[in-house]
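Some notes on the structure that comes next.
A single protein chain has been omitted; all remaining protein chains appear in their positions.
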Amino acid sequence: MNFSPVNIQTIAYILNAELTGNKELIVSGINEIHCVNDGDIVFVDHPKYYDKALNSKASAIIINQKVECPEGKALIIHPQPFTAFNILIRYFQPIQYSTTLISPTAKIGKNTIVFPNVYIGNHVQIGENSIIYPNVVIYDNCIVGNNVKIHANTTIGADAFYYKKHPDSFEQLETCGNVVIEDFVHIGANCTIDKGVTSSTVIGAHSKIDNHVHIGHDTKIGKRCLIAAHTGIAGATVIGDRVTIWGQVGISSGLKIGNDVTILAQSGVGENIPDGQTYFGSPAGPAKEKMREVFALKQLVKLIHKLYDK
Amino acid sequence: MNFSPVNIQTIAYILNAELTGNKELIVSGINEIHCVNDGDIVFVDHPKYYDKALNSKASAIIINQKVECPEGKALIIHPQPFTAFNILIRYFQPIQYSTTLISPTAKIGKNTIVFPNVYIGNHVQIGENSIIYPNVVIYDNCIVGNNVKIHANTTIGADAFYYKKHPDSFEQLETCGNVVIEDFVHIGANCTIDKGVTSSTVIGAHSKIDNHVHIGHDTKIGKRCLIAAHTGIAGATVIGDRVTIWGQVGISSGLKIGNDVTILAQSGVGENIPDGQTYFGSPAGPAKEKMREVFALKQLVKLIHKLYDK
Partner (left out) sequence: MNFSPVNIQTIAYILNAELTGNKELIVSGINEIHCVNDGDIVFVDHPKYYDKALNSKASAIIINQKVECPEGKALIIHPQPFTAFNILIRYFQPIQYSTTLISPTAKIGKNTIVFPNVYIGNHVQIGENSIIYPNVVIYDNCIVGNNVKIHANTTIGADAFYYKKHPDSFEQLETCGNVVIEDFVHIGANCTIDKGVTSSTVIGAHSKIDNHVHIGHDTKIGKRCLIAAHTGIAGATVIGDRVTIWGQVGISSGLKIGNDVTILAQSGVGENIPDGQTYFGSPAGPAKEKMREVFALKQLVKLIHKLYDK
């Protein structure tokens, strides 16, 4: 998420935290480590990841220990960087409650049909020639392209399922990102596409999604993909172009699925898949190997049967 | 889908296409090859299926090559039969946008309770003594019987998930069919039952469906079936009577599942199942064989363990 440029001293003041390094630094965004840019604030709360955060593109780092500050950057020392990050997210993007079904700040392009009972949140943008069917819910700040169809009872832009474990509770990471649905995308009925935490969950142009599909926060679906019903893709996974995913597939978080990949029905993907591969099984592997396993198991049954017969 | 009888020359004119064969032919419907009848128009765009289309019950065939016309029939020569078919569907059934929650053309029987926020599209018919819970969406032309319950946030009649692949995009097959829900059916919350492309998706009398179930386009569910939560059944599959399907089962498209079949939880069905069988596994097979495989695998682990111990 970006905001109007602010001096880092203001950030330290908001968080009531100690500031070291470049005190004249101007920051203009807040992002997670995987999508951080020049001018951004990031957070890190475990020594294991200190180097990654300090050497990232981020200009300012919220950190729970006093370490040496890299040249030109600024450190904000805070006992709970996760909580500090949440405070900043809600400071720069307060939760807005809309009392109307369609927010007056939403922009809807010409020839777009919005059926009755659709909820469209604040600052949502919808392009031209799109159809939004009844009871669709689009949360604040999401962007929907041209020639898009979204079927009934689908939810675009709910919170990321992202929690930090404390001894007696879970602390949710506040989300300030959005969902971007590119042109010519179709989304079936009763789907859920969650917001990015600080950046965007993206559905690439011409991709078609069946019913009951779940796409997690910050996940990027490429162009011209087909995703069948009941498939769930966890957060921060990147799916290439022209990928075909059959029904009831599960894909873990943080993975990279190449271009032109096919994933057969009910597969459970827990590892990256290179370009052009066909995968199957739970846990999933190359389909040819998995089919050999299916065959081998049948042979084993016959063998055991024989042994017991003797 | 049926329409008022029309001379085939009018169809050729609408499509700006060459006409051969019986030019006096009267047509009154448009259907896919698997549900075609006398008086219907069908399309075929691959030589592999030419014979099937030409010898079907269809009276007129939209085809992408000039072939010999069967006696009494008519051929419409069009470079893109799929697109031509779409043009006819939308010509005979234009998309209608309703601005009211309950269309004035919908018919609702006596003693039927429609909760607040239900969307009921054009020409929908609902029988007597039924209950439609809040936020249910019923698309145009669907038919709901007597003594039916449909729970909240369920979507009846969204588009078929049916696309033709082009080099740079997917072309959706326009849907003009509907959903028919027979008497005494119960449908859980957050389910989706898609429209047939040109005919009906049917849920047979007395069948009971749990939450989050997906039924694809043109699929027929028999009478007195039980379908547990999260099950997905793809398009154009026929399920017999008194079939029990447990949770999270997936069934591929175009299959035939017999009467009195039981499918155990999480099974992935990719083949026809004869009457009376119990199936399990992914890929699914007869449950007894699958249970032998589960047992055999445990024995194998013990064996390998022994070998490594020596």
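We call the chains A and B, going by the order they appear; numbering starts again at 1 in every chain.
Rule of thumb we're sticking to: a residue touches a chain if its C-beta (ideal position, glycine included) is under 8 Å from a C-beta of that chain, and two chains touch if they have at least 3 such contacts.
Predicted, not measured: the structure shown is a model, and the values here were computed from it.
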Checklist line | Touch criterion as defined above, residue of B:N129, B:N146 or B:N211 at the omitted chain | finding: B:N211
Next item on the list: Can you work out which residue in A:P81, A:G127 or A:G216 touches the chain that's missing from view?
Entry: A:G216
Notebook entry, point to check: Quick one: which of A:E128, A:D159, A:D183 or A:D260 touches the chain that's been left out?
Noted result: A:D159
Check: Among the options A:N2, A:N37, A:N146 or A:S282, which residue touches the chain absent from this view?
Finding: A:S282
Notebook entry, point to check: Given the contact definition stated above, which residue among A:N190, A:S207 or A:T262 touches the chain not shown here?
Noted result: A:N190
Checklist line | chain A residues that touch the omitted chain in the full complex | finding: 97-101, 117, 119, 135, 137, 139, 153-155, 158-159, 161, 163, 168-170, 172, 190-192, 194, 212, 214, 216, 230, 232, 234, 248, 250, 252, 266, 268, 270, 282-283, 289, 292-293, 295-297, 299-300
Next item on the list: Write the list of chain B residues that the hidden chain touches.
Entry: 113, 115-117, 133-135, 149, 151-153, 184, 186, 188-190, 206, 208, 210-212, 224, 226, 228-230, 247-248, 265-266, 282, 294, 297-298, 300-301, 304-305
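Here is the rule we use: only the chains that are shown with their structure count from here on.
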Check: Which whole number of Å gives the spacing of the CA centres of chain A and chain B?
Finding: 32
